[in-house]
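Missing here: one protein chain of the complex. Every other protein chain is in place.
Let's turn to chain A:
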Amino acid sequence: MEELPAADPVRAPVPVAPDRTDASGTSTGETGPDGTVIATTALTKRYRGGQLAVDRLDLAVPAGSVFGFLGPNGSGKTTTIRMLMGLIEPTSGTARVLGRPMPGASRAVLPHVGALIEGPALYGFLSGRDNLTRYDAADPTADPRTRRTRVAAALDRVGLSAAAGKKAKAYSLGMKQRLGLAAALLQPRRLLVLDEPTNGLDPQGMREIRALIRELASDGTTVFLSSHLLDEIEQVCTHAAVMAQGRLIVQGPVADLAAGARGRLVVTTPDAGDAARVLKERGIGDIVVEEGRVTGEPPDGEPADLTAALVAAGVRVRGFGVERASLEDAFVALTGEGFDVER
């Protein structure tokens, strides 16, 4: 695991922490026996038309993780999330959230779960603040006496305090997204299920939301984050699972997933042809010559020897290094096919 895939080289995979939940006041186990906050076994959903949306899904989300749930549109992510939230009944298989079966234990489980499902949904004729008040009133465990404070805190947390009195229909897409996120943060949560939380946000907004997710995760909240953006998963997630056509292709710590793919040697040079020849003489495989650069498999020995050889051969080296394997490379390596998503 020398090659860390994410932009943040300090982050290590999060160990499963089954006893973390002792901090909670509830005596009922809120994680599964193996320390998972979400565990599904052979979870299947076939819609009435016969379409198989989710096919025998075995998902395990460790407590304390930021779990990236990745897959192209139509791969069954949202159907899975809806089953986890008790909105739709599985055709077969079981789902446990916080150690309790869903949808059976919805009343006990869902107050501890904040969710953003398929984008925000708001009452356009109500102000942002009143929207949150309404959703909070629907939570049986929410204390009406602290409602005003908690609504204000949630609005502040997503940066909407200034627009709190504005009617939600006048909100931009990004503001609606933030308000939806605020609704998920009305109470302290043990699990946050966020379906495409950065949809519709500008780059600055995306950074803020990702920072917020990291902050929540560092508080100990498990975050289940669905996205079709690979770099988003790479930036914030400790674990990931990949769905395609209703099936789970792979899941595990992001670092492990990326470790499955080797990096590539990259030489940036105006003399690409000469460089390729030298590298070939030195036994580098899979050499690809591109405009202004040459790539190949990383050397087994000391890379600096290669530099010396290149320079000795008169190749003008502008850059030399081994590029880390990205999650995308990992998916290509693991699934044997390109991962056709927007980057």
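Keep in mind that, in the parts below, a residue touches a chain if its C-beta (ideal position, glycine included) is under 8 Å from a C-beta of that chain, and two chains touch if they have at least 3 such contacts; residues count from 1.
Simple rule for what comes next: contacts and distances are computed from a predicted model.
What is the missing chain called in its UniProt entry, if the choices are "Aspartyl/glutamyl-tRNA(Asn/Gln) amidotransferase subunit C", "Acetyl-coenzyme A carboxylase carboxyl transferase subunit alpha", "Spore coat protein CotJB" or "ABC transporter permease"?
"ABC transporter permease"
Out of A:Q187, A:S227, A:T269 or A:T295, which touches the unshown chain?
Looking across A:Q187, A:S227, A:T269 or A:T295, the contact with the absent chain belongs to A:Q187.
Which positions on chain A touch the chain that was left off?
Residues touching the hidden chain, for chain A, are 7-8, 10-15, 17, 19-20, 22-26, 64-66, 82, 85-89, 106-107, 110-113, 115, 117-126, 133-141, 143-144, 156-159, 178, 183, 187-188, 190, 205, 207-208, 211-212, 214-215, 217-220, 235-236, 238.
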